[in-house]
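Starting off with a structure, shown below.
Heads up, this is only part of the complex; the chains shown haven't been moved.
In this document, chain identifiers A, B and C correspond to the written order of the chains, with residue numbering beginning at 1 in each.
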Amino acid sequence: MPEKNIDLHGSAPDKHKFALLLIDVINDFDFPEADQLLKYARPMARNLLRLKRRAQKAGVPVVYVNDNFGRWKSDFRRTVEHCSQHGRGREVVELLRPEENDYFVLKPKHSGFFSTTLETLLRYLETQGLILTGIAGNFCVLFTANDAYMRDFNLFVPSDCTVSNTRRKNDSALALMRKFLKADTRPSARISLGVTQKKSQQPRKCRR
Amino acid sequence: MPEKNIDLHGSAPDKHKFALLLIDVINDFDFPEADQLLKYARPMARNLLRLKRRAQKAGVPVVYVNDNFGRWKSDFRRTVEHCSQHGRGREVVELLRPEENDYFVLKPKHSGFFSTTLETLLRYLETQGLILTGIAGNFCVLFTANDAYMRDFNLFVPSDCTVSNTRRKNDSALALMRKFLKADTRPSARISLGVTQKKSQQPRKCRR
Amino acid sequence: MPEKNIDLHGSAPDKHKFALLLIDVINDFDFPEADQLLKYARPMARNLLRLKRRAQKAGVPVVYVNDNFGRWKSDFRRTVEHCSQHGRGREVVELLRPEENDYFVLKPKHSGFFSTTLETLLRYLETQGLILTGIAGNFCVLFTANDAYMRDFNLFVPSDCTVSNTRRKNDSALALMRKFLKADTRPSARISLGVTQKKSQQPRKCRR
């Protein structure tokens, strides 16, 4: 139905030069190295929540890009309920539970861009810079970063908002993204969303 | 998380040479020509339900490919509730309400293949022939058919399972798909899902 | 090699709000209805050449989007030679022979966007409006127009610069694109490339 599609995201577009992606944070942590990873995931979740709150204040769209755990028949909210009640990482999921105004994109594979609507959504949001966070830094975050780089987004991968099975693996993934993808990996607290905040004090074109 | 992705659709894959797509049948019918279209949509919905029941018996995967009405923040089940309770087409939506075992794919634009996971899903289902149904025959069904044809699927567009604003427009879209996309447009009752039925009389699910 | 890719199209980018696409005009016309089509294709080629000259003057990038005739092993210039010497449409091919500054994109299927580099190229050219021309109006031009519309390009399909097997089929394709894709189908002579022309009177190339 064409008219509906003129504005992809309904009556409340959230145009902003940044978007914050939370990758695979809604997770049942039902895989071999989960305990190892969870040790890092809990403090990471607190950093990420702080960053999310700052993004919300600055009008930066928040997008959950999540594995659907192979269930194209269920929906994402059901997955959230399941993971927040029964998963080994329920504290993490509880902290980062999606809220009313968050976007979500289900991905069938490792990269958030592969066979999903992410690229179209980001184009409508007029995103130029992507802040990539989540699990695992050396896998789905890295795959998504590769694809984002090929699509000419500026990349931020705050070092305190991704985790991998080991600290060393995470550091090495961050180094790789810094070097090859020109990613900025400064800690989240040092990312300035301010320029945009200023802009949004003027009568913004596209508010929620 | 890689291991999860080995089998894209979880513990109960539904491999079959056919897949049945229901396009934009979950619809609030909130557009100018809706009344006109609904006149045809109600009898169509009954035909389509019969076809869906036959598909389920034959083990043919049923995939809802639906506009998300611009709301990447809500989920599909919520859209279903909304449309089945408040929309002008609630009878249609009620008849065709998705069930536990149905797949669904949200599309941001006209074609079900554009910026969605549909192609990946169909590849995992090992689909060769697509049965396209739904609303509107001369628009989203046609766009999806074009894209399916380029991807070398065999096309069936049963003439009694799509509707457009006018009968004439629907017929002309069907003629177009017959001619250019080599689509088979025989009425749904005459589509044989039989060969596959035999296969699925063995203890169904996931074989091959 | 990354640095090379910062600017996709070398040292002489041609940013412009328009791009002119010539679809399948390099053609051996080796198919059943070719004679019928060639009757219309010859006068069309003269109109299209005039439009191309105007585009060149206005700094509008000219992009050949062409079937490779199943030969991923040969190159486009060889195809041009073949078609301009031996094909039944050699007059057409001769008139519209690609020149040094023209871009070209080989397509494996009907739509110029399917499995090609066209979308990336147009993004680098900063194209907003596409002028679609070529052969056949009711097939490859139509398929390309559908895909362009889904990607939010403004469409121009000048009625005197596309042909189909019959005049009636071409008219009906034009009507379809006007209605569903909001295409502007005015004759080529009435398309104003003027605003841009002003810009390009400054020492052309790469600005904005």
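Criterion: a residue touches a chain if its C-beta (ideal position, glycine included) is under 8 Å from a C-beta of that chain, and two chains touch if they have at least 3 such contacts.
As the structure is a computational prediction, the values presented were derived from the model and not from experiment.
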item: Per this structure file, total copies of the shared sequence (3 shown); value: 4
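Basically, only the chains that are shown with their structure count from here on.
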item: Chain located farthest away, centre of subunit A as origin (C-alpha); value: C
item: Centrality ranking, top chain (CA atoms only); value: B
item: Distance between chain centroids, defined by C-alpha means - subunit A, subunit C (Å); value: 39
item: For subunit A paired with subunit B, centre-to-centre distance based on mean C-alpha positions, whole Å; value: 31
item: Overlap residues in subunit A, where contacts from two or more other chains coincide; value: 2
item: Contact set on subunit C toward subunit B in their complex; value: 109-111, 114, 138-139, 143, 146-147, 149-150, 180
item: Interfacial residue positions of subunit A with respect to subunit B in the complex; value: 1-5, 7-11, 24, 27, 31, 67, 69-73, 75-77, 100-110, 114-117, 119-121, 136, 139-140
